[in-house]
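A single protein chain has been removed from this complex, and every other one stays in its place.
Naming follows writing order (A and B), and every chain is counted from residue 1.
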Amino acid sequence: MIANTLPEAVRRAAEEYGAFVERLEDPLAYEEGCAFHFSAKDNLCAVGFQARAGSRVLDGYRPPFDATAVERLRQAGGLLVGKTAMDEFGFGTFSTNSAHGVPRNPFDRERACGGSSGGAAAAAALLEGHLALGVSTGGSISCPAAFCGVVGLTPTYGRVSRWGLIDYGNSLDKVGLLSADPALIRQYLPIIAGPDPRDPTSQAQPPLDLGGEVGSVAVPEEALAGLSGEVRGSFDDALAALEGMGIEVRRVAMPSLRFALPAYYVLATSEASTNLARYCGMRFGDINEHTDQSFNDFFAQTRSRDFGREAKRRVLLGTFTRMVGFRDRYYTKALQVRQLVIREYARVFRDADVVLTPTMPFVAPRLEEVGRMRPLEMYQADFLTVPPNLAGLPHISMPCGYPGGLPVGMQAVAPHWAEGRLLALADRWGAGFAYRRPEVRA
Amino acid sequence: MKIGLEIHVQLPTRSKLFCACSTAGEEPNSAVCPVCLGFPGSRPSLNRRALEMGVSIAKFLGCSINEEVWFSRKTYFYPDLPKNFQITQYETPLGTNGRFEVGGRSIGIWRVHLEEDPGRIRRVGRAGEEVALVDYNRSGIPLVEIVTAPDLTSPEEARAFLVDLLIELRHLVGVSPQDEQTVRADANISVGEERVEIKNITGLRNVERGLRFEATRQSRLLAAGKRIVRETRRFDEERGTTLPAREKEFEEDYGYIGEPDLGTFTIGPMARAMVLPETPLARAARLEREGLPAATARQMVLTSMELADMFEMLCPRVGREAATTWTLGALTANWKELQGRLDDRTKEEIATLVEGVRSGTVTDSEAKLRIAALAGKEVTPEAPAEGGDLEALVARLVDEHPEVVKDYATNPKAANFLIGQVMKEGKGRYSSKDVAEKMRKELEKRV
Partner (left out) sequence: MDEEMVRRVARVARLELTDEEAGTFAADLEDILAAFAVLDEAPATEGFGFNPVPVEDRLREDEVVPYPDPARLRQEMRAKDDWVRGPRLT
């Protein structure tokens, strides 16, 4: 633990690592005690905190209601200690697109946490016994979990209600959990999961089944190209270890995976560009007082001033991909490709319990390296996390190596609704593999 | 002249289309919640009753019903639109290719679909510098949009179309009679080749006014040898004129995508299982086919469907003529009070009374007194009036209805309508026999 008391730990995590963009400061709230403590990514609404989703356009927005996931954890006795740092609206792979400070990797302060739930992963790594609520659209739970050496579970799309989640992509967003201790994930997933009439997409789920076994894993050859030496080494070691545990490793080909990344970015940005239309200087957040200008100028003024560069880029891309004349080639095609990818996984699941790949193609990059990456490069770094996210399949990232002291994660993907299988694998893996905590001076 | 309409009608559900707020909010921004305000993190859930109403309207209009439908986001920016997109139905309307008859002509219905109403803007400030004050009570109220083919041929016909359509929808799903609030239309009109669109006209009267003005404007341009510009215009209520809508400096590309938060809806089986009630004008058409004059049938169903029920109950027992006379006469005269009191016993008593008059066991005035009493009125029997009064009354009414004189030449039954009017105005003072005699005499004189 980085401090002797929870409030002190939270303060250090906020001030020294930028994990929190807003934290619970009232000492009395801490004194009352709690069954457990948790944090919420800043795109999840929580009464008593702002919800800014990493964006200036929501500065000052204090939601009048809790997101369902927050509400259920509070009702279960959880103390919400802060809102965690993120890329603006979820747009990013390193949490560097944050208007409220960039979180730093607990294993190496000069390195990125991953994104977009970077602050959540940092909090989970720094605070003992902490449960972090994260959100994944294209890999935003897996990626920071891998870079920060914690376990990150992304449930099936529709498993956890999205009521109170500030939208990035409505057919892709999933609320999930990060923790250094997978037992906490197993304990609290049933609390946040379950149908919610306020989110109709959460009402299609079968009951949560935490049972399950993993006897075989499928490794697609497409996932082994473009990996750094460290990641490849750690992943190969992990496969050997799994075989040693009696788990069968099958090599498969999944050719439609190469279409997943572009299809994901088209769908995600198409949806996001409509979700972000409401941010226009009226009604909430950064309200524009200059009403003496024409409405189009008024809207453009707020949006141009408050959206960060990546947000603008994605709004432009997503507006384009659904415009007349381009919509069929991009938006409609991407919808079809999603079905293709879902079927590809279904085919593989006939012969293996999970699909296993490294989570990210490299270890956490230095922040200055991230600053030099071109947008397309950043998007392509997601090629391992995007496929299960596009398909809405549940997946879990677990640490599987620490080359040079930096965490490497591996990601297991299960069929829709089979979260239990992932937790079973995490349990088995954790029994034989020693997770490391970041070295932080108290 | 070709006119097409895009009609938006508010559906009379209790709660809004996508949230549980009341549709009857009064104080500004009182019936609102995070969903209909588009607050971050909110999301929609579809009102079952609104879907059912929409499907019943599509079925009523004879549309082909889409088996499976979904909703789409139509993105554009305006202060009354909380999310800056409207949830509507683009690729999958509830139904397509229907029709609706007005004045004996069949008007094509291209599509029927559901969408949410935006908020209401109040403009304040000097003209040219107006700012928007917005009330979001209206935001999220369910609308059914009905798009017609450009089959209407005059502003008057367009008005009649809307009047008749709303009569039917009122009975079908309970649409409010206050059309000034609940009905808006965009109208397309071409006198020559080019089509002009007039957007966002509120209420039936303004639709006709706007179309009249625009038809004249276009005709004058053509007569002067000028071209009509294809454009979008708006209707100025105060002046009764159409004006060019403000220049669109910004391109609007709605960029439709499916609404993932709602999913899909299977409405085929629902539509097939629906049994629609007989609506007033459909009933009038049936009564006309069964021999009642059109105007009489229409008057009857528009007074009340229950009145038509009484008529249809009397017909087999006393014949159509007597049924007509008594329905349009004593029953209509007392209808306001009677309609709340029509239990089976009362209906049976009325039928028996009319039968009695026909067979001579009850006098005309006795029956009328009894009906008035059933209506809860205290009526003292009046001395029969001078024949002269009746003649004057008959003459006046015949004066007022030259079309009946015309019809009477070929159709003696045309007299029934006026007989009924005389009975109504005479307030039961005259026996139907007398009135019929005097009426026939008067009409024969004039034919």
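Keep in mind that, in the parts below, contacts are C-beta pairs under 8 Å (C-beta built on N, C-alpha and C of every residue); 3 or more make two chains touch, one makes a residue touch a chain.
Since the model is a prediction, treat every value here as computed from it, not as a measurement.
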Please work out which displayed chains the absent chain touches and list them by label. A, B
Touching the hidden chain in the complete assembly: which of A:I2, A:V214, A:M254 or A:V315 does that? A:V315
Tell me where the left-out chain touches subunit B, residue by residue. 13-15, 20-22, 27-34, 37, 39, 45-51, 70, 77, 79, 121-123, 128-136, 246, 250-253, 255, 257-260, 262-266
Residues of subunit A in contact with the chain not shown: 61-62, 64, 156-158, 171-172, 197, 200-201, 203-204, 256, 258-259, 262-263, 265-266, 273, 277, 280-284, 287-288, 290-301, 303-304, 307, 312-313, 315-317, 319-320, 323, 329-330, 332-340, 342, 374-376, 379-380, 390-393, 416
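Everything that follows uses one rule, which is that only the chains that are shown with their structure count from here on.
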Just how far, in Å, is the C-alpha centre of subunit B from the one of subunit A? 54
Where on subunit A is subunit B touching in the complex? 44-45, 51, 53, 58, 61, 63-65, 67, 162-167, 170-171, 197-201, 204, 270-271, 273-274, 277-278, 280, 282-285, 291-292, 295-296, 299, 319, 322-324, 327, 331, 335
How about subunit B: which of its residues touch subunit A in the complex? 34, 37-43, 45-46, 73, 75, 77-79, 82-85, 129, 131-132, 249-250, 253, 255-263
